[in-house]
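One chain of protein is taken out of this complex; the other chains stay put.
And then chain A:
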Amino acid sequence: MEPVISVRNLVKTYQLGEHQVQALRSVSLDVHKGEFVSVIGPSGSGKSTLMHILGCLDAPTSGQYLLDGKEVSKLSDDELSAVRNKQIGFVFQGFNLLTRTSALENVELPLLYGKENLSASERRKRAMDALAAVGLESRWEHHTNQLSGGQQQRVAIARALLNNPSILLADEPTGNLDSKTSLEVMDIFQKLQRERGITIVLITHEMDVAEYGSRIVSFKDGLIVSDVQNTQKATYTVETEVTVVVEELS
């Protein structure tokens, strides 16, 4: 089967003053439909850079990126916008929600930019459905600063899912969350993969988060150092929650 994401010899170089920093040296990776790939590595290893390129937020210095068989470097800016709007959902470490804006309006945002012309009530309905999917329908009116970190990240996930993307990219989604909410968020990801067959690529530097993936890719100094299938997938169960609670208490 053809991979959904296929990158070959991806290189990204930054100019930092007089120094050239090679964030990605030569990365090749294939992600197939329905996979849940955890990318793990220390900070500065280049995994975030890879993620931005995969999310069409940034362009590589050289190398090839095929998204659903299409050469991304040949897409126009408007086509890239459409990809970000429809095909890929992005979840950020810092949530990236609009401030002084209600949860509902934040979730609605992608619908304001698509080519679909939905009425205000249709937009609202779909945004409410997405909020319900992450269990936040009762908080739709709350402004982002009135929500906890976990709730904010769930709003961000609802926003990412709004246009039913085939790929969900998550850049350290649990980085700003405590361990309990982290687990809740990971559970949502796992459900999405299991129930909707969404392809997920997730970045983390914590191994216990990475364990939720079906495949673990390790990064170091801009290169992939290992790529293994994870057979003993972690799952969110009552037992794990109890373990977490016990750990927190001790």
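The rule is simple: a contact is a pair of C-beta atoms (placed from the backbone, for glycine too) under 8 Å apart; a residue touches a chain by one contact, two chains touch by 3 or more; residues count from 1.
Criterion: contacts and distances are computed from a predicted model.
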item: Hidden subunit of the complex - UniProt protein name among "Cation:proton antiporter", "Heme exporter protein CcmB", "Ferredoxin-like protein" or "Putative ABC transport system permease protein"; value: "Putative ABC transport system permease protein"
item: Residue of A:Asn9, A:Ser28, A:Ser43 or A:Asn96 touching the missing chain in the full complex; value: A:Asn96
item: Given A:Leu57, A:Leu75 or A:Met128, the one touching the chain that is not displayed; value: A:Leu57
item: Contacting the left-out chain in the complete assembly, out of A:Leu66, A:Ala82, A:Met128 or A:Leu223; value: A:Ala82
item: Chain A residues that touch the omitted chain in the full complex; value: 52, 55-58, 77-78, 80-82, 84-86, 90, 92, 94, 96-101, 105, 109-110, 112-114, 117, 120, 159, 163
